[in-house]
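One chain of protein is taken out of this complex; the other chains stay put.
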Amino acid sequence: MLNEWLYQFASWLDTFESSTNLHESLYMYGWVESTHVLTLTVFLGMLLVIDLRLLGVGFKNIPASTLVDRLDKPMMLGFIVMIISGVLLFYAIPVRSTQSIFFRVKVILLIAAGINAMIIRRMTRQRPLTWDYDPSPPKKVRVGAGLSLTFWLCVIAAGRMMAYDWWDCHKEMPHFMYWAAGCVNELAAFEQ
Amino acid sequence: MDLLFIFEWLDTSMLADFSKSYAGLFAIVQTFHIASMVMLVGMILLGDLRMLNVLLREVPSQKVIDNTGKWIKIALVTIVLSGVYEASAIAMKLYFNTFYWAKMAGLAMGLAYMYLIRNPIYRRAELSGLEPGGAIAAEAVQPWVVKMVAVTSLVIWFTVSASGRWIGFS
Partner (left out) sequence: MNNKTFGMVAAGISAIILSGWAVFWTLQVMSAIDLIQLANAPPM
């Protein structure tokens, strides 16, 4: 059901001329993808600094609240550019991305990372922070920061693997994989 | 000087036999290469933005720069190790790729610039900033030089990262 709906949505996006143009452009697609990868350094770079501090392994002589407050704006700025370029990349290749198992894993990981980020935000927002100057924050904060870094590393991995065709729909795969990747046409062929 | 022989040697090495055989492992190594690129450029970005007075103005710049140093070194080691592994799988393709050489030249220039110009200028700027006015302030590193160095550093490292992505497009 959901698979069919997603496929129809992707096929509909695919009918737009601008989607094809972006995909087949000589340079534009490359620029959008480079922007996507380069803003990683802004968004994940700032996130890394905050998480290393919350893990208690780096920037220990700077109060945690200073980093959390001051790096928030550049981090979110990088995040917005990353989302916009990411949406454009999806728009350029909608059907294949929708039917990519790695893209699906990436979206799930992004949601998990987002929920985790909100929990961390709640734990680091009260002022004054009782552990602001402690080299090593409380355990639950450290666990959250560790999870955050793990999620984002997996997001990078999933994004990188989208480029490979190991589990594309046209490949011979187990029934479960066709379902998980949303290969609607291949599933229909299975039924017959 | 022709470096072709290095690439021919790498292409037929045992490492290449291994890296060409396991596509999944190759993708994981690529992930770590990207993640350490994020660490390297992220840490440099933090230092440069601090010296441009854009970020963390209330923290002494020396503290910020000192903290990033360790992570920059860790990132460089991971980048080079994962990079050599990746290169072994596609050695001959890389040798004839313009952007690969742009990236290597940029990397060499970036390292030299960071350790010979950027870090010494930042250290001198910090030291002269700590002295109370008078004769010593006249000897200080000019603020516009510090900003110019920060911008140059950002330009170099973003170009190196972009060239890396562009290897795949050309």
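Letters are used for the chains, namely A and B, taken in the order the chains are written, and counting of residues starts over at 1 for each.
Note that in this section a residue touches a chain if its C-beta (ideal position, glycine included) is under 8 Å from a C-beta of that chain, and two chains touch if they have at least 3 such contacts.
A quick note: this is a predicted structure, and the numbers were derived from the prediction, not measured.
Counting contacts over the entire complex, the absent chain touches A, B. Listed by residue number, the positions of chain A touching the unshown chain are 26-27.
Touching the omitted chain from chain B are residues 109, 113, 117, 120-121, 124, 128, 139-142, 144-145, 148-149, 151-152, 155-156, 159.
Methods note: only the chains that are shown with their structure count from here on.
Work out the mean CA point of chain A and of chain B, and you get 24 Å between them.
Residues 23-24, 27-28, 30-31, 34-35, 37-39, 41-43, 45-46, 49, 55-56, 58-59, 63-64, 67, 70-71, 158, 161-162, 165-166, 169 of chain B are the ones that touch chain A when the two sit in their complex.
If you check the complex, the residues on chain A that touch chain B are 30, 33-34, 37-38, 40-42, 44-46, 48-49, 52, 58-59, 61-62, 66-67, 70-71, 74, 153, 156-157, 160-161, 164, 166.
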